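Note that one protein chain is taken out, while the other chains of the complex remain in position.
Each chain carries a letter (A, B and C) given by its place in the written order, and its residues are counted from 1.
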Amino acid sequence: MVATFWRPQRGEGETVSRTQADQYLAADGLADRYSAVRALSEALVSPLSEADATLQSMEDASPAKWHIAHVTWFWETFLLRDHLNGYRLYDEDWPFVFNSYYEAEGERIARFSRGMLSRPTLADILAWRAHVDEAIQPLLEREELHPLIDLGLAHEQQHQELLLTDIKHALFQNPLGPQMWDKGVAQDTVRPQGWYSHPGGIALVGHQADGFAFDNEGPAHRVLLEPFALSASLVTNAEWAEFIADGGYEDARLWLSDGWAWLNQNKIAAPSYWQDGKAFTHCGWQNRAPDAPVTHISYFEADAFATWAGKRLPTEFEWEAIARGQEGDAPAHDPAGGNQLDGAEPPLPTGSEGLFGDCWQFTRSAYLPYPRFRPAEGAVGEYNGKFMSGQFVLKGASCATSRGHSRPSYRNFFYPHQRWQFTGLRLAKDI
Amino acid sequence: MVATFWRPQRGEGETVSRTQADQYLAADGLADRYSAVRALSEALVSPLSEADATLQSMEDASPAKWHIAHVTWFWETFLLRDHLNGYRLYDEDWPFVFNSYYEAEGERIARFSRGMLSRPTLADILAWRAHVDEAIQPLLEREELHPLIDLGLAHEQQHQELLLTDIKHALFQNPLGPQMWDKGVAQDTVRPQGWYSHPGGIALVGHQADGFAFDNEGPAHRVLLEPFALSASLVTNAEWAEFIADGGYEDARLWLSDGWAWLNQNKIAAPSYWQDGKAFTHCGWQNRAPDAPVTHISYFEADAFATWAGKRLPTEFEWEAIARGQEGDAPAHDPAGGNQLDGAEPPLPTGSEGLFGDCWQFTRSAYLPYPRFRPAEGAVGEYNGKFMSGQFVLKGASCATSRGHSRPSYRNFFYPHQRWQFTGLRLAKDI
Amino acid sequence: MVATFWRPQRGEGETVSRTQADQYLAADGLADRYSAVRALSEALVSPLSEADATLQSMEDASPAKWHIAHVTWFWETFLLRDHLNGYRLYDEDWPFVFNSYYEAEGERIARFSRGMLSRPTLADILAWRAHVDEAIQPLLEREELHPLIDLGLAHEQQHQELLLTDIKHALFQNPLGPQMWDKGVAQDTVRPQGWYSHPGGIALVGHQADGFAFDNEGPAHRVLLEPFALSASLVTNAEWAEFIADGGYEDARLWLSDGWAWLNQNKIAAPSYWQDGKAFTHCGWQNRAPDAPVTHISYFEADAFATWAGKRLPTEFEWEAIARGQEGDAPAHDPAGGNQLDGAEPPLPTGSEGLFGDCWQFTRSAYLPYPRFRPAEGAVGEYNGKFMSGQFVLKGASCATSRGHSRPSYRNFFYPHQRWQFTGLRLAKDI
Partner (left out) sequence: MVATFWRPQRGEGETVSRTQADQYLAADGLADRYSAVRALSEALVSPLSEADATLQSMEDASPAKWHIAHVTWFWETFLLRDHLNGYRLYDEDWPFVFNSYYEAEGERIARFSRGMLSRPTLADILAWRAHVDEAIQPLLEREELHPLIDLGLAHEQQHQELLLTDIKHALFQNPLGPQMWDKGVAQDTVRPQGWYSHPGGIALVGHQADGFAFDNEGPAHRVLLEPFALSASLVTNAEWAEFIADGGYEDARLWLSDGWAWLNQNKIAAPSYWQDGKAFTHCGWQNRAPDAPVTHISYFEADAFATWAGKRLPTEFEWEAIARGQEGDAPAHDPAGGNQLDGAEPPLPTGSEGLFGDCWQFTRSAYLPYPRFRPAEGAVGEYNGKFMSGQFVLKGASCATSRGHSRPSYRNFFYPHQRWQFTGLRLAKDI
């Protein structure tokens, strides 16, 4: 049995029913997968009050209610409106408030005003979802729409993760420290130790197998790697505490110039959500587990830590090469299987998720187009390409990433100061 | 029978049950008045969803839920905690989130974070209110506490008005234009015409009769007035439209320097809530009534209009002198009776509220202490005095002011750029 | 012999040649006064380098070069252009850069861009000044222009003071602590002690005698005063140090709400220009004299100090009543003579400047129009009236005020947070 999300961090998300995940991963066809994804979104908002679901704590984040409405707008706009003859919009005023950033789809509400949408209510939106789910059934059978539907599913899964990170950020603003879920029972896991080494040479990277991938994962192409090694383990809370104790946040020499300015301006001295020995989670304030991977750090912090440790961050291609084991795209639901480690190196412990799972891992690669990349035509083409400046690539998946949403070629991306996602790091070194 | 609020503007607030107001105004004793005031607060939030009640649209405004919690914090802190032996706080963490600005009461949540308080829920707060209401009963009989209880009632009434102006501002942010109440039936009223004149001389101003008043309304003292006249009518929407049509918002010569800068920076070209021929109200978008008093203007706009009209704003003392008719404090529930106009001047129409009612009226007086003013001791002393810089005095009452909360000596105050209250103007001239 | 400026503070300004001041005060006619005022402006920039004279350290301040150009623009525009037949502008592009805020005179350079005017050079501007001085001679004899010329002289004197406070602020930004003048020899003066009392009653205030006054000083009118007393001495550096030592900057209860926010946001803990035991002056860093009047404080600080001291700030009318001794406008060059103190109270020491001189003194009066105030027609009417919101009145004169520029009815005005002028305080109390 598999969980809905990748290895949950100390109980966060444990209480989300596993049923949906099972259904999704067990699904034979598209219609089943559609149902499973939609059901999971609704399960995620179920512990939230109407007010919880309306909170927007910063411009980067959106209300939970907005997330489940926006994904529905996506289905209604790009599937129903564009491909179902005679379909009439459920409410003609809603595209204005639930479009995210698609310029080609017209004007929309200012991003930081999403938190003002007390109406429509959660019930209104759930009714809209049901309406769309019913209307869409005939389209799920049309094969020429399957790529677009796959995109819609991946899109909704992305918003599931954002919903979780955004509501965490919102609840954190409340000095009373409310919780969304009860604390689950943390499972002890044996973490792998050592380094995965790679001899360098030409590697094939980018999406190259069958199955869905975002446009930014392709085209597949060759890159030339120098010999390197990638740590088998993520940096832990305990290691991060050492970095702090050693004055890591006070030594300008460890930091990128922009990072040092950011640190000083925002008085940064620890990962986000840390306070004394505790960390804020979806289950409220909890003691930090020393051996759990550190999360909620920025690129600036990841880079400074790596410098302090005498190591560096991997490139996105180095990470991908290890994740693939040079064997091509691993199946989406079992990425760990793709790791091929030679005998002298640490074997992946049984049941391990390999490089995926606990947290997104910063690479030192800027988020830029691959050779011969072309965005898709139309509004959907705005999906990825237009964000290709100023951001860094992250690889892997986090405890909040929906099952089935990851693969070795997956490229997540954030600005170097952002840290409200479950972001961590895995060190690399030259050999 | 009287309404809960002063003459409601085109139906806004009409649907609030008049029962509480009747109870309040008919109340013989303090305990009855306490009940009536508390009940009205709860009636005001009753049409709001949990999400509506949590919205905070700007730093100046607070969530509806916060208002009804904050007033409860006031009762619990200054009455129950300070005067009821053995009382234990309902929740020890709540003062941090529901203290507004009382420095003497310790640290508190940043003002613009009140909108993040999805918890405690509305139900939690209503339960707290019930608990406090019950616990406070024995104190209502202690005469030495009556001044403090009167302050608490006046305080809660102030927050009733803020609750209404704040939720209006919050709902206005929603492009879907939601409403809080159904539209009531507007009553035609005959507006008085002409000018009330005053011969000048020494007038006694400030609170001087029995009954409750805020500390900033005293001490009563004499001021010397020059001869002047005050308009019997408020400036209307139709008159304001003339001002706009005449280029009033484009002519720098009409504006204070700070006002011109504010106008340009914020692209101001009409009162707040205006769009095309409509205005946003608690009942959603409605056609503007030409003969209704203009509302939601800033001091800068009021001053520019007066300059354009070849008139000026009154001082707070001129306004008060007319309101009193030189007869001393009019009873709080019947201010109109205090106007004494000589024969040649327009009589107040039957049933008129005189100078009170539709909107707060800007004066050209800065909000400053009266001679020999001393703030009260302790935290309660922070109530008014510490705001005495940079603001202007407004007189009267608005359609959102709770019945029984006004009197000729009442001094409301806002910064010259603020306009989310029901603010309007009444012209004055030298004679 | 009199100095150019009022009692200079510890040598600041001492080295400015006294010749001009003598000439000004000794001048029989307008032409002589014109020459004296113009010469003083040029004497003030003479110790400055081309670069010093171009510095603009904040939006509130202007470059020294700009000041002496702007006043010349004023003469050229309102005298030569408007009243000298056939006059052609010296340079048609210069009005755009040297108009300050006169909307009626058209577009102008953004205020905070004045510091970018490395051209025209100081020499260019001095040549322009000479040209204007020569062209203006015939106009000095036309009596109907004398009010306008008097306004021009007063205007240039105001900019002389601003030039001094602005260059002080600019040089202060330089960590090397440069000086503009050598330190002069400080004269010990015996400061008056005690209180000047006033019995209250009706006082006549505002400009009422012959001679020039700004429009905002009139019309003369009666005000009703309560009995009060005004301190014969200014608050000193030593007294201010006591306030600091007693935690004055850390006790919210002493502060206006806006002041407390300002203090926290700007980390204010002492008057401007203070550092350790020193203060920055036009003569560089100097030891602070304990018995010298404190200067460079904001209204917020003045008000907090008065509260701490158990006193209050005077109103502008109280200050004026004491300054006048109820005898009407004292002659501009000898304000001290106007003080009439009854026998039991401290006599003004011989040679004292009375209430004028060391620093501008905050009053608790907001800067608002007097009854029946009307701004002048045309661009010159923008001189004062349009600034009547949000500011406080200061009375007296400072060590940087040009001799002959003060009188009891004079109303200076600044925002409550500003403190780059020589601002101090004199306490008042009710009696």
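The rule is simple: a contact is a pair of C-beta atoms (placed from the backbone, for glycine too) under 8 Å apart; a residue touches a chain by one contact, two chains touch by 3 or more.
Everything numeric here is computed off the predicted structure, so don't read it as measured data.
Q: List the neighbours, among the chains on screen, of the chain that has been left out.
A: Result: the unshown chain touches A, C.
Q: Determine which one of A:Leu256, A:Ala289 or A:Ala376 touches the chain that has been left out.
A: A:Leu256
Q: Which one touches the absent chain: C:Ser46, C:Ser118, C:Gln137 or C:Asn264?
A: Candidates C:Ser46, C:Ser118, C:Gln137 or C:Asn264; residue touching the omitted chain: C:Ser118.
Q: Looking at C:Ser49, C:Gln137, C:Gln193 or C:Gln275, which makes contact with the chain not pictured?
A: Looking across C:Ser49, C:Gln137, C:Gln193 or C:Gln275, the contact with the absent chain belongs to C:Ser49.
Q: Provide the residue numbers of chain C that touch the chain removed from this figure.
A: On the chain C side, contact with the omitted chain comes from 49-55, 57, 65, 93, 96-97, 109, 113, 115-122, 170-171, 173-176, 178.
Q: For review purposes, identify every residue of chain A that touches the missing chain, sorted by number.
A: 101, 103-104, 202, 221-224, 226, 252-253, 255-260, 299-300, 303, 364-366, 368-369, 371-372, 382, 386-390, 392, 416, 430
We take it that only the chains that are shown with their structure count from here on.
Q: Supply the minimal count of touching-chain steps required to go from chain A to chain C.
A: Each step joins two touching chains, and the minimum needed here is 2.
Q: Could you tell me which chain lies farthest from chain B when each chain's centre is the average position of its Cα atoms?
A: A
Q: Taking every chain's C-alpha mean, which one sits closest to the mean of all protein C-alpha atoms?
A: Smallest centre-to-centre distance to the global C-alpha mean: chain B.
Q: How many angstrom lie between the CA centroids of chain A and chain C, rounded to a whole number?
A: Each chain's C-alpha centroid was found; their separation is 61 Å.
Q: What whole-number Å value describes the gap between the mean CA coordinates of chain A and chain B?
A: Chain A and chain B have C-alpha centres separated by 48 Å.
Q: I'd like to verify one number: the distance from the centre of chain B to the centre of chain C, where each centre is the average of its C-alpha atoms, in whole angstrom.
A: 39
Q: Could you tell me which residues belong to chain B and also touch two or more other chains?
A: None at all.
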